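Data block below; observations after.
Only a single protein chain was left out; the remaining protein chains are all shown in position.
The chains carry the letters A and B, assigned in the order they are written, with residues numbered from 1 in each.
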Amino acid sequence: MNKNKLDFINTQDWSIEDLEDILKIAEEVKKSPKKYLHSLEGHSLGLCFFNPSTRTKNSMEVAIGQLGGFAVYNDSESLWMGYKSESIKDTASVLGRYHSALGIRMFPNVVQWEYKASHRQLLEFAKYSRCPVINLEDDMYHPCQAISDVFTIKEKFGNIKNRKFILSWAYHPKPLPLSVPNSTILIMTKFGLDVTLVCPSEYILDDEILQQSYKNAKESGGSFNIIHDLENGYKDSEIIYVKSWCSLKAYGNSKEEKKIRMPYKDKWICNSKLMELTDKNSIFMHCLPVRRNIVVTDDVIDGPHSIVYDQAENRLYINKAILLKIIQN
Amino acid sequence: MNKNKLDFINTQDWSIEDLEDILKIAEEVKKSPKKYLHSLEGHSLGLCFFNPSTRTKNSMEVAIGQLGGFAVYNDSESLWMGYKSESIKDTASVLGRYHSALGIRMFPNVVQWEYKASHRQLLEFAKYSRCPVINLEDDMYHPCQAISDVFTIKEKFGNIKNRKFILSWAYHPKPLPLSVPNSTILIMTKFGLDVTLVCPSEYILDDEILQQSYKNAKESGGSFNIIHDLENGYKDSEIIYVKSWCSLKAYGNSKEEKKIRMPYKDKWICNSKLMELTDKNSIFMHCLPVRRNIVVTDDVIDGPHSIVYDQAENRLYINKAILLKIIQN
Partner (left out) sequence: MNKNKLDFINTQDWSIEDLEDILKIAEEVKKSPKKYLHSLEGHSLGLCFFNPSTRTKNSMEVAIGQLGGFAVYNDSESLWMGYKSESIKDTASVLGRYHSALGIRMFPNVVQWEYKASHRQLLEFAKYSRCPVINLEDDMYHPCQAISDVFTIKEKFGNIKNRKFILSWAYHPKPLPLSVPNSTILIMTKFGLDVTLVCPSEYILDDEILQQSYKNAKESGGSFNIIHDLENGYKDSEIIYVKSWCSLKAYGNSKEEKKIRMPYKDKWICNSKLMELTDKNSIFMHCLPVRRNIVVTDDVIDGPHSIVYDQAENRLYINKAILLKIIQN
């Protein structure tokens, strides 16, 4: 096995220098796409999507294609692995020999709604793959989204240190994974923003993630706080990142989880009244897809603060940067 | 948004000059494919197929690939849009930023069997996409098939003005969309053929389409007629285009529609007896797939008049021409 291979599974595994390097490459490929049209000629990216995706799939396939390589897409039907008859070791060993990198997407429901179960499978996959593995969202992390969001914030603000960033929970009709909120607070604290998690007490994140965030903030000169009150959370914030996720108090039990969630319906929604409390140059972010007028009102997501389409577009450049960084020519 | 982007949604939106231009480019790429192997390098075509397809999918993916670009295929599972949780605006806004063009296929059943419902969705998609959108068949139009069929007729006959063209309805066990018949009579009248719609009275097309066809014929110097008698329709015709479609009198109500359709079983079928009534140099066309010996007998589709495989093959060259025309380098 190649011990020097660069898996991209969790931004916590990467040094700030390497992450900064990704941002620099992304900036460069966004500016001069034609320079890189043949950079990864002959290289293939094997995609294993146990769960479907619009943005991650399209931005990844375009990324490798615009670098001169190509993607091979596998949906869960094309894979014998996991819940069918093949061991992760065998699938990963074989695909790791065909491709120059592998991208794996594996939501909680793939294995079972046991927190960390998909993430453990992904780690095992990476262990047996000769080529680097990119986590395209598992049940704990969504690192490509996270680093891409840093890129977008930098693009908007230039200097991002100590910017007032809030991650605000929102009501949503279904229990959603914890990957985006986990990765978001980890990376924002790592890059030294002043991060506030705004959520009902039942929606507090995994303690391990919280502790890492406190540690990140300390090391980076940022800060990390938790607030359970919406108005207080939004007040004077510069970056408003809204997302729904499920409660760890009833993880995998959608009936019980619903009981916890229902009281927040129509209350924990990002609307213009809340946005008025924020800094006048504040930006509204969401990783999409989003249920409009349930998670966020149309006037906010279509309004002057919203940068959600720029945010989605930037995934393309970050994907290119990640591929250029981890695939050895 | 790019107001000058060239969507290809309905041939009626395009001038005859621009359509002629597509035909000219198609001729050129068919003759000299190697000249265009790198024309669209770095460009991607995002395909959103809410309904599956053999010809449209393969001819489109080969077209972009042979021009040096690449396709990203999304089936309905890969899309959150529409009947899942994401708005058309969000999906179209995001995909329109990743790709150089988008191809959308959306049959009636995607939304609901309400005539024009899918077409309206496609128009909304095009409105929010930054890059040009190609209609790969919705519930009203199939413009790529239509312009490709003109290309094929030109290839066979040279001069196509005032050629006797019939579009003949045929029985089929299921109610099929109106997109092909609508687009066929619109384009054939636009190019000045003498067009006759041959169908039972219950299978008359949408009045708006008929009126546009009369107007097209007047402007182009062609003609447009409707005949409800098979033998009379076939008599002396030079181009016999056979297709089944559903009755607007029971649109979306397959039980009621079946009652209308059943009496025509084994009667409204294209057979050699009918073909004997046609001009001796006549050609038989069908867009495929076809139910053999229900819509058309084997001796006709496999016989000397049939050009159905040339017709299918030409979709490739027309697709290339459309891509070259609408993608801005």
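Everything below uses one rule, namely that a residue touches a chain if its C-beta (ideal position, glycine included) is under 8 Å from a C-beta of that chain, and two chains touch if they have at least 3 such contacts.
Predicted, not measured: the structure shown is a model, and the values here were computed from it.
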{"item": "Of B:Lys34, B:Lys255 or B:Lys280, the residue in touch with the unshown chain", "value": "B:Lys34"}
{"item": "Residue of A:Asn10, A:Ser59 or A:Asn74 in touch with the missing chain, whole complex considered", "value": "A:Asn74"}
{"item": "Which residue of A:Glu86, A:Glu219, A:Asp236 or A:Asp298 touches the chain not shown here", "value": "A:Glu86"}
{"item": "Candidate in contact with the missing chain, chosen from B:Asp7, B:Glu61 or B:Asp138", "value": "B:Glu61"}
{"item": "Where the unshown chain meets chain B, residue by residue", "value": "33-34, 37, 52-55, 57-59, 61-62, 65-66, 70-71, 73, 75, 288-292, 308-309, 312-313, 316"}
{"item": "Contact set of chain A toward the excluded chain (per top definition)", "value": "41-42, 44, 46, 69-70, 72-74, 77-81, 85-87, 90-91, 93-95, 97-99"}
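FYI, only the chains that are shown with their structure count from here on.
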{"item": "Centre-of-Cα separation between chain B and chain A, whole angstrom", "value": "41"}
